[in-house]
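Worksheet: the structure to be examined is printed underneath.
Removed from the display is one protein chain of the complex; every other protein chain stays in position.
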Amino acid sequence: MRSRAAHLAQDVVDAGATTGRSLGRDFAPILIVAVLLAFLPINYHDSRSMMTVIITGLLFAAYAIAFNVIFGSTAQLFLCVGALAGIGGFSAAMLSERAGVPMLVCILIAGVLAGLVGGLLSWVAVSRSLDVIFTGVVTLAFSLSFQSIILGRRDLTGGETGMVIDAGSDTVLDGKVGAYYVFLGLVVAYLVLYRVLQRSHIGWAFRALRDDEVAAELAGVDVTRYRVYAALIGSAMLGVAGAVFAFHRGFIGPSTYAFGDVDVRVLVMLVFGGIGSLLAPVLGAVVFTILDEALISLAQLRVVLYGIVIVALFLGFRRGVIPTLESVFSRWRNGDDGTAVESGFVTDD
Amino acid sequence: MADELLRVSDVSAGYLGQDVLHGAALTVGQGEVVAVIGSNGAGKTTLFRAVCGLVRPSGGTVHFDGIDITGLATHRASRSGLAYVPAERHLFPTMSVRENLVLGAYPERHQTEQLEFVYELFPRLGERKTQHAGKMSGGEQQMLAVARALMSRPRLLVLDEPTTGLAPKLAIEAYAALGELRRQGLTILVAEQQVPLVLGLADRGYVLDHGRIQLTGTANQLADDPEVRRAYLGVT
Partner (left out) sequence: MTAVLLDGVVLGLQLGLLGVGLTLVYGLGGVLNLAHGQIAVLGAIVIARATNAGLSMGVAILLGLLSVGLFGLLVDLTLMRAVYRLSGESRVLLGLLLMLGVGTIIDGVLEWRYPIEALSVRITGAPVSVLGVAMSRGALMASAIALVAGFLLFIFLQFSAFGRATRSVIQDEEGARLCGVSPATVRSTIFVLSAVLAGLVAVTRSMTAPITVTSGFGLTILALVVAVVGGLGSVSGAFLAGLLLGIVNTVSAFTIGSYITTIVLLAAAAITILIRPSGLFGGRT
């Protein structure tokens, strides 16, 4: 135990030294993704329905990156991705519609609110040292309570019928192509944020406590603080994404941020790509958006398919596409076996 | 050593791909009491866990009564007559003494006679039939763990450090009970750090160090061995 701690302590020192190294290698993938996705509207800009699909795909990529910050980095099972985005969406909508607050300010406040709620959830979970199942149940309870409030307080939220938001019309968020680039910008910004977090001391602490919490604590990592940081940042990202989407769509209802519609999909996308891997959320979102579109004629059967994909993925493919490819490549390049421990869920990028 | 009950051949085992035990070999004859002596971390527990199927050996074989039981599931080993009492005991804390014992005879064959037998051997358990196992003292828990193992009418009793956490007086009492079992002809394999106690009971012994058998001999030979005396008997 002592030596593990010492080892980690050494890593703290090293973490400072490595910053600044391999800048290109760390950020190049984001640039490539940004450039590739930037050309998408050229093909589809005249199809309104197609652009709607693509934008939703980007929204889910943004959700999944935020979830990756919370779950991928610090293994906190937050089953309230939709609810946190919904806090952002509904608070922004209410501020804008009922108090006339400017759109950007609304989005900012949405992020802060969602961040505070997520941070609070995490703080409670960590300070009561809840395990993964209890964290999951508490956040799920929060998720469903939020859903109940949305449906129950129809005076504030419109209940079943939802809310119309006007502030986004006649802005860049109104047009499909404009909105596309706003969401692409959001995704790229989130990827950069994720990478910056990973490269910083916070990211080092995340990895340390994920790998071995006890040793991390011995080496002086304040476990509580870093878990809460991750939840705070990830939740704020969810709130902002939820709010931007509300202004873009101009309408939000109880199913916009529902557990069954958001959380399950985000989880599948992230696991497919590989939890804890930078580009996993983007890959997952792209693949499942295409799959969704291709299977649109199947209606309810899509839900079945989603279930089957979840089961199949978790059963046989927990490491996800990206880490698997990486280990195949590293084996091919180095001739050694780059296999990681198969039993775990989270792989390093 | 007429009939060989247990033969451990060249067994290696460990955790997470890291071997703790490197090719250990030992035999236990019918009716014998055999001791395994070694310090903390020598590999005694890993050896025993490999014998009773709690750890799958990475190499070597375990034969029980002539049958290869290497890697056999623990509950099958147990049902075939190999009873293991781990140092941590693994009792069922919120079940009564009686329930713990009855489970020892799972799937509950000839439990009534066995209950009488263990209550006679450990009268204190008979007095505390309805008490929760978790609420008993360390000595009573050790008694219960041994008694539970006896409920299955084992042919081989494997004990890992039966004196763990016991006061010296209780440790001596525990060995007195084991002596009684020995007189009744039970075959026992026991790991122990309290070397004088165990050598007083055993016929033969093995010294395990760094996952390897370093020395073997009769209890008397081991007690006279200068190396054993220095390392385990505190004699310089």
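Order of writing sets the chain letters: A and B. Residues in each chain are counted from 1.
In this text, contacts are C-beta pairs under 8 Å (C-beta built on N, C-alpha and C of every residue); 3 or more make two chains touch, one makes a residue touch a chain.
No experiment lies behind these values; they were computed from the predicted model shown.
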Identify the residue among A:Ala141, A:Val196 or A:Ile296 that touches the chain left out of the display. A:Ala141
Checked against the full complex, the residue among B:Gly43, B:Gly60, B:Pro86 or B:Pro162 that touches the missing chain is B:Pro86
Residue numbers in subunit A that touch the chain omitted from display: 75, 77, 124, 128, 130-134, 136-138, 140-142, 144-145, 148-149, 151-153, 260, 264, 267, 271, 299-311, 314-315, 318, 343-345
In the full complex, which residues of subunit B touch the absent chain? 52, 54, 73-76, 78-79, 83-86, 89-95, 99, 102-104, 106-108, 148-149, 152
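Throughout what follows, only the chains that are shown with their structure count from here on.
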Where subunit A and subunit B are represented by their mean Cα positions, the distance between them in whole Å: 52
